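Omission of a single protein chain aside, the complex is shown with its protein chains in their original locations.
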Amino acid sequence: MLIVMEHHATQAQIDAVAARIRELGYEPLPIPGANRVAIGVLGNRGYVDEEPFRDLAGIQELIHVTKPYKLASRDFHPEDTVVRIGTVEVAWHRPPVIIAGPCAVESREQTLAAARAVKAAGGRVLRGGAFKPRTSPHSFQGLGEEGLEILAEARAETGLAVVTEVMRIDQIERVAEVADCLQVGARNMQNFDLLRALGEAGRPVLLKRGLSATLEEWLAAAEYIVASGNDQVILCERGIRTFERALRNTLDLGVVPWLRQVTHLPVIVDPSHALGRRDLVPPLARAAWAVGACGIMVEVHPDPARALSDGPQSMDPEGFAALCAELDRLGALLDAAAP
Amino acid sequence: MLIVMEHHATQAQIDAVAARIRELGYEPLPIPGANRVAIGVLGNRGYVDEEPFRDLAGIQELIHVTKPYKLASRDFHPEDTVVRIGTVEVAWHRPPVIIAGPCAVESREQTLAAARAVKAAGGRVLRGGAFKPRTSPHSFQGLGEEGLEILAEARAETGLAVVTEVMRIDQIERVAEVADCLQVGARNMQNFDLLRALGEAGRPVLLKRGLSATLEEWLAAAEYIVASGNDQVILCERGIRTFERALRNTLDLGVVPWLRQVTHLPVIVDPSHALGRRDLVPPLARAAWAVGACGIMVEVHPDPARALSDGPQSMDPEGFAALCAELDRLGALLDAAAP
Amino acid sequence: MLIVMEHHATQAQIDAVAARIRELGYEPLPIPGANRVAIGVLGNRGYVDEEPFRDLAGIQELIHVTKPYKLASRDFHPEDTVVRIGTVEVAWHRPPVIIAGPCAVESREQTLAAARAVKAAGGRVLRGGAFKPRTSPHSFQGLGEEGLEILAEARAETGLAVVTEVMRIDQIERVAEVADCLQVGARNMQNFDLLRALGEAGRPVLLKRGLSATLEEWLAAAEYIVASGNDQVILCERGIRTFERALRNTLDLGVVPWLRQVTHLPVIVDPSHALGRRDLVPPLARAAWAVGACGIMVEVHPDPARALSDGPQSMDPEGFAALCAELDRLGALLDAAAP
Partner (left out) sequence: MLIVMEHHATQAQIDAVAARIRELGYEPLPIPGANRVAIGVLGNRGYVDEEPFRDLAGIQELIHVTKPYKLASRDFHPEDTVVRIGTVEVAWHRPPVIIAGPCAVESREQTLAAARAVKAAGGRVLRGGAFKPRTSPHSFQGLGEEGLEILAEARAETGLAVVTEVMRIDQIERVAEVADCLQVGARNMQNFDLLRALGEAGRPVLLKRGLSATLEEWLAAAEYIVASGNDQVILCERGIRTFERALRNTLDLGVVPWLRQVTHLPVIVDPSHALGRRDLVPPLARAAWAVGACGIMVEVHPDPARALSDGPQSMDPEGFAALCAELDRLGALLDAAAP
């Protein structure tokens, strides 16, 4: 950490900061400047908590050099982590993976039809929500336990791996019996108790980025899971909230190559939730492939016009099959070009 | 709801939309325009779910006229709701209330000292976290059960009412034994299961605005609690996330008079978390008073320099007492001027 | 326009709104609802100014159905506009175009070297700033007139078309003698006098999106140019400002397919300015191709480490040539797949 003193800070204030640094077992390094003094903190092995420093008089700014994630960082774990959803591998430097299915499990027929469509088009993981978080208390909230049973049946019939959302700690055990991967929704990205519990759940976790989460906060949330003993974490970019409201969210594809440098955990992209419109999914899915994501997650529904939730962003089986074929060709080309 | 058709929508597409409206038990009203047709949806009694409509061909935009909150709205409940935290009343058209205390309960001594300082200065409610959500898994996470016991002692000694945060459903019952008001943190604003459970907890709820929550989403979150049977909800503005990072968050005081028109639920302001710096709390607290908020929540610590959490934003007892005295005079003036 | 009345609006207030609508030559259509009345405005041929309506008592909200751009919209001009920069065509349904060159013209040698590298790799348009807007008054501000002469020489030698920025009306005439296309920077996107003057400049205009411009504002800015007589406008997405600061800006690729539906004007993408880091340019350039953009604009410098401006985001000639080759293959594939 670097502690920047105010222009008019007194020597006594500078000394007090240095003393506090020593109290904490670190070593102060004064850095004189033309306009102000800065003091480096040496000797720390991890993130330096800023609380004990910031309150001293004469301090202008605290600048962190160490980041609040270490286990999730490539600095300390340079090799890619390979996350296994059933037998499907998700990682940097692996062929990207297609995860698809309905937003919500609505019925046995709907879910089985969607699963067959996903399988037929070459998708490898089925998504579908049994528990649904909804902004309004009066919207459809998911089938719950019945939905889990339907997912289990779809998995048994098609052989697809299954990913589904958990919203509460007391759902983890039951959901983990059915699902190959547990999803944490954007609204729960900083539900720290849930993250910690998922560290011990024995299943990979798909961690969606919060609507206004910085990259640092997102990686720190992944750190909660890894620090609790589970390194099988997939990060999922699903659009952030910005001033622009013509589209539902702003899909932030620039984070994908940045994260590839910073973390060993794989990153996938969800264009369906980001844009909220089916017709915009194929171009953004292609872009996710081109930018180097480890996979995509898209919504597919056998009859989007009748979907109970997020119908407008769901693709129908024909559109989805065409997209998969296109991504296949694109993947071959990009793979050939990769260094 | 108003359904705006595309410029080139065909008559068949327009008819299909009208048919869908009738299927749902509503009545379509076509509104011809120079460039496009719009279709009004008549006969609904509440918020119209957009799912069944948006997926039809030829639709450009769906515009909601009814809002996703009804119970929280003044339209259907014109009179102010008076929320009672112990014997303290929080409401529009009531003298504003000061809620204060340490960010986290750290020890018996610290909490009792803070409580005495709050009481002495004229504060009426004690705040203090026993359970703390923290961005990094290695920061201090609160004293938990021991913290609750300390709060109970502080309450018994000073007679102050107590507000403290609940993070999980399974904490509600125990926290409700000790606290007069249960706080939902910004990160949990859309933890819908928690909100629903709080609807049945028999205690007032202080609902912080999510870091990037729109006013509509915030009111819809309050609607979850009210719809579950609990109208004792206080909204707390605590700063939103914007592009500006020189200050921690952007305190959005303009929402206070807007909310006063839109909702009967009281609104308070938390300048400590919004700005993250003690020296900026008094001017923003004065501004909250002047803009007409129903109260403020500020952090007070007997020895801010030694606080385990959020020390830099905590006021010391002397500063807090001076602020309370100033707000008192300000309140008398504003009260005299009120229509 | 739809005028939504307040829940408690009186009949007299509703009548006053209807009267105002008639005064303006339009026709009111009352739309009764369960909770409130809305009034449609019929008979307008373009965007309805909201000023005369909004001020009447009892109005809750004004909702525009017509957008503030008409000439830029596909509704009234369904065919793609083909913009010609010299002999280079930029349009939807045309092969995407590569515009490249240094951020700033720094010297004859640097610019000619960059131009040769662009030409050799298959780029078709040279970019380079003679006039540079800079946040700080003490940074390098561009060579001005001398820079224009250098650009003219590079153009004569390589045959590349040239695009360069104009910052002031009094620069337009001189810049138009040298440049095949005039660029408007993000900070000037709403410099309306400049836009109007460019409508009469007889040169195509490359209009960068403002840092926090909504899609509606961006299209309305293009409308200024088109309405002044110049339909040769290229829109350039270059990243928007969001809460995320780990990367310089957030490149908003989702707008590309959306704009393709909404406007006949071509859209290109500038990944260099959006991300601010050279190593992130190739993946985002590929993504721009995959999402269907009409081209990209990237920074190339013969010796990026010595660039006077934006060095870290400039590619060197080798990296640029490799990118162009890759985009070429990608383009062939996407073209084969296009419907």
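Labels A, B and C are assigned to the chains in the order they are written; within every chain, residues are numbered from 1.
Going forward, contacts are C-beta pairs under 8 Å (C-beta built on N, C-alpha and C of every residue); 3 or more make two chains touch, one makes a residue touch a chain.
Keep in mind the model is a prediction, meaning the values are calculated, not measured.
Asks: Among the chains present, which touch the one that was left out?
Replies: The omitted chain makes contact with A, B, C across the full complex.
Asks: Which one touches the absent chain: C:His8, C:His93 or C:Arg168?
Replies: Selected residue, touching the omitted chain: C:Arg168.
Asks: From the listed residues A:Asp15, A:Asp75, A:Glu109 or A:Glu177, report the one that touches the chain absent from this view.
Replies: A:Asp75
Asks: Out of A:Ile31, A:Val82 or A:Ala152, which touches the unshown chain?
Replies: A:Ile31
Asks: With respect to the chain omitted from the figure, which of C:Ala220, C:Val233, C:Val262 or C:Leu327 is a touching residue?
Replies: The missing chain is touched by C:Ala220.
Asks: By the contact criterion defined above, which parts of chain C meet the unshown chain? Give residue numbers in ascending order.
Replies: Looking at chain C, the ones touching the missing chain are residues 46-47, 49, 51-52, 54-56, 68, 133-139, 167-170, 187-188, 190-193, 196, 211-212, 217, 220, 223-224, 227-228, 241, 304-312.
Asks: Which residue numbers on chain A touch the omitted chain?
Replies: These residues touch the chain not displayed: 2, 4, 7-8, 29, 31-36, 38, 40, 42-46, 63, 65-66, 75-76, 212, 241-243, 245.
Asks: In the full complex, which bits of chain B touch the chain not displayed? Write them out.
Replies: With respect to the unshown chain, the touching residues of chain B are 212, 214-216, 239-240, 242-247, 250-258, 261, 274-275, 279-280, 283-284, 286-292, 326, 329-330, 333-334, 337.
Note that only the chains that are shown with their structure count from here on.
Asks: Report the chain closest to the protein's overall CA mean, measuring from each chain's own CA mean.
Replies: Checking distances from each chain centre to the full centroid gives A.
Asks: Using CA atoms for the superposition, what rotation angle relates chain B to chain C, in steps of 5 degrees?
Replies: My answer is 180 degrees for the C-alpha fit.
Asks: At the chain A/chain C interface, shared numbers over all numbers used: above half (same) or below half (different)?
Replies: same
Asks: If you average the CA atoms of chain A and of chain B, how many Å lie between those two points?
Replies: Their C-alpha centroids are separated by 27 Å.
Asks: Per the centroid of Cα atoms for each chain, what is the distance between chain A and chain C, given in Å?
Replies: Once rounded, the distance between the two centres reads 31 Å.
Asks: Mark out which residues of chain A touch at least two other chains, giving numbers and ranges.
Replies: 212
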